[in-house]
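See below for the structure under consideration.
One protein chain omitted, others in place.
This part shows chain A:
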Amino acid sequence: MSGSMYDLSVATYSQEGRIYQVEYATKAVENSETVIGVKCKDGVILAGEKQKFSRLLEDNTNKRIYNIDNQTGMALCGKLPDGRNILQRAKAEASQYQDMYAIPASANVLSDRVSQYVHAYTMYSGVRPFGSATFIASYNTFDGYELYMIEPSGNKYAYHACAHGKGRAICKSEFERRNFKDLTCQDALVYVAKMLILSHEEFKEKKFEYEITWINDNNGRKHQTVPQDFINNAVQQAEQLIEQDQIGE
């Protein structure tokens, strides 16, 4: 057998020190629809595309982005059922923390606990690592806006901007071109929409939906879905931008 069977379980390292099952889980995320998180001047945005594999599907169902509590949101990239399991854990951690300490859990603390949970699934032979990367966006008075991404390995990083899924390379080049820290959330929406459209370009013929949420100074710092007309507007402008870029080339 070519992999010399080191890829069957997470409980054993390969001779090069790799845990193949965790790498395969990461592959599962890389094949997913794109999810983006960006911090802006006055807030943070979570965004994702949802492919509609059938015309029979209802609009705005099968969510990718959820509330954990009032000021915290979680976006799921990769396998949705796996992600929802992580989400459930995050919600439980957040509410237990609030019950115990009478203050909301900061994104730092919450992502710490969630990443420990995810990491536990990379250590035992009887389990499969989560095929899902999760984004946590949050606000608190002390740390301001925060954005974290937790990978299937249990690794957790704080980001200014991050993306995962099929369109991650496109998004990363867009992040390097533009400093989102100088933009308001409202202004950044266009570029977020642009990234989602470009990410989707390769699979043009499939229909898809935008799912965008934000926490910012203008909405009471609550994690909320961006109003549909804002999204429509941003998409329209983004399509124009893409057209201009193509003419420029």
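Note that a contact is a pair of C-beta atoms (placed from the backbone, for glycine too) under 8 Å apart; a residue touches a chain by one contact, two chains touch by 3 or more; residues count from 1.
FYI, contacts and distances are computed from a predicted model.
You can't see one chain of this complex, but its UniProt record names it "Proteasome subunit beta", from the set "Multifunctional methyltransferase subunit TRM112-like protein", "General transcription factor IIH subunit 3", "Proteasome subunit beta" or "DNA polymerase epsilon subunit 3". Looking at A:13, A:53, A:101 or A:124, the residue that reaches the missing chain in the full complex is A:101. Think of the hidden chain as still there; on chain A it touches residues 100-103, 106, 109, 112, 141-142.
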